[in-house]
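Of the protein chains in this complex, all but one are displayed in their positions.
Then we have subunit A:
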Amino acid sequence: MESNLSIITYCTRNILICILNIIRFILLTQGWFSIAKARYSMGNKQVSALQYASEMEPLVYVETSVLEGGTAELKCERKENKTEELKSDTIEDIGAKETVSGLRRRINTIQKGVKEEEQETDPQVKTKAESCTPEQRDPLKWFGILVPQNLKQAQSAFKEVITLSAEIASLQSAILATRKEMQAQMKEKQEKTQPEMKKEYL
């Protein structure tokens, strides 16, 4: 019974990771193509490495943690503006399923962009907030204020790719753990049936 369950989990996780990888590939190609279109209207040199500084603070951090069962969990955390509310329902280390849905909830709330005066004092999130710079600059502004739609589309595609990549990585680690579990259960099963067979012979 247990082995069947883990086989099913293994297969569904594999299918899910294939689907996510396909989505990520499509988004990446779309993003780069939108950049090519933006370069067509703005000029190649207007959308290039000349527009940004060589050193900068990242806006998105990847937070790694280890769950029970030894699987690694990777979460993307975007730096919020000081005036934006940092949600209290931070992802806790419960289980893979809940973290994935928790991540989705968090993304939705970030995208709604709720602006409140107070900050959440959750300790885990507070350390991140303290490292925030006073001004949060949208990378889109590197290329000017009046940018064509294509550049905005490219930015949203790449943002999605970042969160997807973190999900894919955690899913991959979960798959490896499931595989180990499956192999352990197969071995157990073999050991169980072998003594029984020996009994029959004797």
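Going forward, contacts are C-beta pairs under 8 Å (C-beta built on N, C-alpha and C of every residue); 3 or more make two chains touch, one makes a residue touch a chain; residues count from 1.
To be clear about the criterion, contacts and distances are computed from a predicted model.
**Student:** Among "V-type proton ATPase subunit", "U3 small nucleolar RNA-associated protein 4 homolog isoform X2", "Hemoglobin subunit alpha" or "TECT1 protein", go ahead and choose the protein name stored in UniProt for the chain not displayed.
**Tutor:** Answer from the record: the omitted chain is "V-type proton ATPase subunit".
**Student:** Among A:8, A:22 or A:36, single out the residue that touches the unshown chain.
**Tutor:** A:36
**Student:** Pick out the residues on subunit A that sit against the missing chain.
**Tutor:** The list for subunit A reads 29, 32-33, 36-37, 39-41, 44, 46, 48-54, 137, 141, 144-149.
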